[in-house]
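Only one protein chain is missing from this complex, and each of the others stays in its spot.
For chain A:
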Amino acid sequence: MAENLKGNEKVFSTRIDKFFVGLERAFNFLKKFFVEVWVPPYEFKEVIRQCYRIGYNSLPLISLTGFIVGIVFTNQSRPSLSEFGATSWLPALISIAVVRAMGPLVTALIAAGKVGSSIGAEIGSMKVTEQIDAMEVSATNPFKFLVVTRVLASTFMIPILVLYTDFLALMGAFLNVNVNEKVSISTFFVQVFDSISFLDISSSMVKSLVFGFTIGIVGCYKGYNSTKGTEGVGKAANSAVVMAMFLIFIEELLSLQITNFFRQL
């Protein structure tokens, strides 16, 4: 079809072709994951190794960010609440914001930057240096060893990191509230747990699982399909982050609609 067109039409047509080819490739990659994840042999040892890398190695950055988010958000919310003389609502406001949206979102965005880029770059460099081919010729399924393990690890670890971020953000918020409003830790956490429901926590966890899966699968897909040597590795890492972040926001929006639907039941 593209051969019979000229100039801009041809460029446009080629782009559309490329888009659909890319979409098909991504779909097949996703399909392959769901097939391979059930087929033995299972690479348990590698899954554990990846869980450690994704989870433990992200802790310092997540800890700092979570804590600062708690302090900053509390500080920024205080003036608005104090206008209505409602600063006592700060713990409730913060807990809802942190558990429902900020904890999962901040963790996922940081992990997309740190974990997604590292997966994209690592698999990309393995691809261009023929390490993936080397696995294949030694009768090992590289998709199972590299992709399935990393996607599973990020799917399991992101919800755990989200819980940890939530806790640290609340601790940051408590520090701020304690200094300014002289609220004790027990009063603070009673208000926190009074204002959040089971639906808040469960939707946050389900959402985090989806975010973790997205970060893993996008990083692996971009790395696995990288070309053009070292330049391609850089592009794979970069596009893994951009695409994962974009999808995380879309998923956040969708999860908001779904959770609101359940809230109204």
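The rule we apply is simple: contacts are C-beta pairs under 8 Å (C-beta built on N, C-alpha and C of every residue); 3 or more make two chains touch, one makes a residue touch a chain; residues count from 1.
Methods note: contacts and distances are computed from a predicted model.
Chosen from "ABC transporter ATP-binding protein", "Phosphate-specific transport system accessory protein PhoU", "histidine kinase" or "Cytochrome c oxidase subunit 1", the protein name that UniProt gives for the omitted chain reads "ABC transporter ATP-binding protein".
When you scan A:14, A:75, A:129 or A:260 for touch with the missing chain, the hit is A:129.
Between the chain not shown and the residues A:13, A:63 or A:140, the one that touches is A:140. Mapped onto chain A, the interface with the missing chain covers residues 41, 122, 125-126, 129-131, 133-140.
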